[in-house]
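For this depiction, one protein chain was excluded, whereas all remaining protein chains were kept in their positions.
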Amino acid sequence: MLTTYRLTEHHTAGGMSRFLSHLSELQPEMFAEISPELARELGVKNGDYICIVTLRGAIEARALVSRRIRPVHLNGKTVHQVGLPYHFGTSGLVRGGAANDLLSISGEPNVTIMEAKAAACNIVPGRLPRGAAFEEWINKHVPTGGPANLHPEQPPLDTAKGGENPPGGHGKEEKE
Amino acid sequence: MIGEGTKSTNQRRHSYVQEHVEVGFFTDPTVCIGCKACEVACKEWNHVPDDGFVWSGNSYDNTGHLGASTWRHVMFVEQDRQKGNQIVGSHSLGNGDGEDPFRWIFLSDVCKHCEDAGCLEACPTGAIVRTEVGSVLVQNDVCNGCGYCVVSCPFGVIDRRPKPLPDAGGAFKCTFCYDRQKSGLVPACAKVCPTESIVFGRLDDLRARATHRVQELHEHGYDDAQLYDPRETSVGGIHAFFLILGEPEAYGLPPKPQVPTIYLKSAWTAAFATAIAAIIATLLAFAFFS
Amino acid sequence: MPDESRLDQLREEAWQKGAVTGRGVDIAGGPIPRKLATASPSGGGPGYYGQPVVKPPVWTWEIPVYFFVGGFGGMSAVIALAAAIFHHVDLVHTAMWVAAIAAILSPLLLILDLGRPHLFINMLRVFKPQSAMSMGAWILTGFGACVVPGLIALELHVHQVFGGTVDQLLRVAAGVLMFGSAFFGMLLATYTGVLIGATAIPAWFLHRTLLPIHFGTAGLGSAAALLELLGHRIAALNFIGFYAAGIETVLLIWLSLDKHGAADRAIHEHRSGWLIRIGEIFNGPLALILRFFGLVPFAAISFLIGALVSRFGWIAVGKVSGSDPESVFAAERY
Partner (left out) sequence: MPGLGTSFGRGGATTAQQDLANADCILIEGSSMAEAHPVGFRWVMKAKERGATIIHVDPRFSRTSALADIWVPLRAGTDIAFLGGLVRHLIENNLFFREYVVPYTNASCILSDEYRDPEGNGDGYFSGWNEEKRAYEGDSWLYKGGDLSRPERDLTLQHPQCVFQKLKRHFSRYTPEMVEKICGIPPELFHKVADALVAASGPKKTAAVCYAVGWTQHSKGVQIIRAAAILQLLLGNIGRPGGGILALRGHASIQGSTDIPTLYDILPGYLTMPHKGDQTLQQYLDTYTKKTGLWSGYPKYMVSTLKAYYGKRATAKNDFGYSWLPKLTGNHSFFEFLYDMLDGKMEGMFLMGQNPAVGAPNSRLQRKALSKLKWLVVRDMVEIESANFWRESPEIDRGELKAEDIETEVFFFPAAGHAEKEGAFTNTQRLLQWREKAVDPPGDCRSEAWFMHQLALRLIAKAKASDDSIDEPLRALDWWYPEDELGDPKTEAVLTEINGWYTDPVAGVGDSSGNESVVFGIDREGNPHHGKQVNGFAELKADGSTASGCWIYSGVLGRDGVNKANSRKSKDYLGHGWGFAWPGDRRIIYNRASARPDGSPWSERKKLVWWDWDSDKWTGIDVPGFVKGKPPDFEPEVGAEGLDAIPGDAPFTLHEDGLGWLFVPKGLQDGPLPTHFEPLESPVSNELYSHNTNPPEHWIGTRHRAMQSFHLC
């Protein structure tokens, strides 16, 4: 599961911070916070590039491996969490993937706000291919196969049909 | 009673420069939130340029160390130890001997403005001076960039600014916002510190406050809280001192800093001995082998 | 405002190339990953993420070369004085020329290394005994002030440009100035050891007594070797050569035995350690052996190479040691 947050060093979409050197140098690159457990599972080291993929798209980020984020254990099932700061984009002094590329548009019934703080995702170690190669790559890695809501105590309903399962069982999502 | 203890200490104007009062910084990581406002305020006020956009992977710290273009630097220390009685997740519940403790400490580092300052002693041009308030100041227009202060600082604070940054070639470090202080203002970093982790004030007041704070923390379970103010070494105490949790090494602070001038005596003795030996050897050579 | 102009510069670059390529900026999806910072979570690396505790020296090649030039220049003046006392007129002449050239080269090298060369004169704003750099500046000034007029006086006297009283005065002046040259010269050759010995760099200050001995002796040996190469193959210089190489050999043994663990590992490990060892072997045992077998020119060349290499070695040691937090902790706990 991914969750998003803001950093003190940047302001929202970064329009007022990514263009200022004094703020940019404090957080100069997009990163994703992952737990040592997940890093081990994925085989990535601190500072390696990883790609975060959802149905909407994919971004790459540097893995910031830290005990500050921990997997949650629910009934014996482990749910890994990935922390993604907002703020980055393609312009400015420092650039990086926009976490918003990954989030879905949804509407809370009272105020039609989107759900930005929790979503399922897939993680692929390595860098994001550029150019046309991206299309093929994301088709391969987009989360598929798992049922919308995998109960911790139930076996996956229909895993045979879809593509590959996301590594480590974090991030199962339906695809309509 | 409501509203108690909410007065701030860093807001008032002062005339320390005019009255020649020794001042200092007391930096307390137990209230620091790692917002880096001090770093930014320092750079803004003093026109310090950025020194590169490099992501370090070292927690949230992407500035690394104090240097010519980083005069305040917030450290992000991640340790597998418990902080006070803090409960972190399911671990270290209740008692202090948690099986899997973790803590994250922020500490804003700065030039220490030593009582006996290595850089000041080393400076061959007189560019580095001591001010009325006891701080150590580099006069940018005098410094010719010989680089000797760089190796003479036991804390690795001062550095020569490389090209192509503005004002390259000179040695730079925290000025203690001497210009602000002359106008009765508090240094920029202390002024912006939202939680008063950086406290600016009279040195004697601050030392008393710091001692009291350490005591208070000990009472609240922070067993490893201590003051970092090396007064027993040749540095003779620092004007910007810190409260630290655990050992100074974890913060990149030297455990027993010495001002390099204490090495002069033995070094010069060796030098004179060598020189005299050389003269004697030469004279002997010519006397006996001509 | 300086920072604004830099920002403009970056913007301009971003506009033209579509990306700021300098210093650590990556575009999303960029093809070449930058060199990774190697740090592990939870405070990897000694101290604070392996960050240096003290700052390594910023000095570049000019400084070791200056140490070398100042070393042989200063000691050359000493030899000149001794030669004058014992009436080796030709040698006095050459030695003074060597010293004078060194006296001109040295400040040039120093100025070249300054961050702000145009402010070099500020060195003479203060006289500060507690600053080895300040003392060095005055020593070098004194040296230059003695050697150059001394050489002029000597030349005028030798060529008998003036006659009578003037020439007599020139002779006295040359004598006094040569005496001064020798005085400042011996300090010039040794103070550099104090300069780097009295710093916060662990591998340096731990060897603060060895350094002046090494630098001074290497200077003396270099001066003798240079004069020998310039044609003065006399027994006195050969003796000095033996003396210097001998001392250097002792120093090599001392250095090899006097280990301080992590505190001065820059001397015993890394490439900086190798540089020092090679230098010391060249101007120590190798020069000694060559000289022993009468291969004087080879011995001289070996010594000069050794003296130069070891100066570079010591600066390299400073850089390695200053960047190594553990060496600082070890030195202070030591």
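Going by the order they are written in, the chains are A, B and C; count residues from 1 in each one.
Please note the rule applied: contacts are C-beta pairs under 8 Å (C-beta built on N, C-alpha and C of every residue); 3 or more make two chains touch, one makes a residue touch a chain.
Being a predicted model, the structure only gives us computed values, none of them experimental.
Undergrad: Give the residue, chosen from B:Trp55, B:Trp71, B:Phe106 or B:Phe286, that touches the chain omitted from the document.
TA: Answer from the full complex: B:Phe106 touches the omitted chain.
Undergrad: Considering the whole complex, which of B:Glu22, B:Glu132 or B:Glu196 touches the chain not shown?
TA: Reading the full complex, the residue touching the unseen chain is B:Glu196.
Undergrad: Which parts of subunit B face the unshown chain closely enough to count as touching?
TA: Within subunit B, the residues touching the omitted chain are 1-6, 31, 33-35, 37, 60, 83, 85-90, 93, 102-106, 194-196.
Undergrad: By the contact definition given up top, give the residues of subunit A that touch the hidden chain.
TA: These residues touch the chain not displayed: 1-3, 5-8, 12-16, 19, 33, 54-57, 66-70, 72-75, 77, 79, 81, 83, 86, 88-92, 98, 100-101, 103-120, 130-132, 134-135, 138, 142, 146, 148-152, 154, 169-173, 175-176.
To be clear about the criterion, only the chains that are shown with their structure count from here on.
Undergrad: Which chain is most central here if centres come from C-alpha coordinates alone?
TA: Smallest offset from the overall C-alpha mean is found for B.
Undergrad: Measure off the straight-line distance from the CA centroid of subunit A to the CA centroid of subunit C, and report it in whole Å.
TA: Measuring from centre to centre gives 55 Å for this pair.
Undergrad: As a quick test, compute the distance in whole Å between the mean CA positions of subunit B and subunit C.
TA: 30
Undergrad: How many angstrom lie between the centres of subunit A and subunit B, each centre taken as the mean Cα position?
TA: Distance between chain centres, rounded to whole Å: 38 Å.
Undergrad: What residues in subunit C touch two or more of the other chains?
TA: Residue numbers touching two or more other chains: 3, 6, 20, 24-25, 36-37, 39, 41-42, 44.
Undergrad: If you look at subunit A, which of its residues touch at least two other chains?
TA: In subunit A, residues 21, 28-29, 46-47, 66-67, 93-94 touch at least two other chains, as defined above.
Undergrad: State the interface residues of subunit C toward subunit B in the complex, per the touch definition above.
TA: Checking each residue of subunit C against subunit B gives 1-3, 5-6, 20, 23-25, 36-37, 39, 41-44, 46-49, 51-59, 75, 78-79, 82-83, 85-86, 88, 110, 113-117, 119-120, 122-123, 125-126, 128, 130-134, 136-137, 182, 186-187, 189-191, 193-201, 204-205, 208-213, 215-217, 219-220, 234-240, 243, 318, 322, 325, 328-329, 332-333.
Undergrad: Within the complex, which stretch of subunit B touches subunit C?
TA: On the subunit B side, the touching residues are 43, 47-50, 52-59, 61, 64-65, 67, 75, 77-80, 102, 118, 121-127, 142-148, 150-161, 165-171, 249-258, 260-261, 263-264, 266-279, 281-290.
Undergrad: Please output the residues of subunit B touching subunit A within their complex, sorted ascending.
TA: Subunit B reaches subunit A through residues 34-36, 39-40, 43-44, 49-55, 57, 59-60, 62-63, 78, 80, 89, 102, 104.
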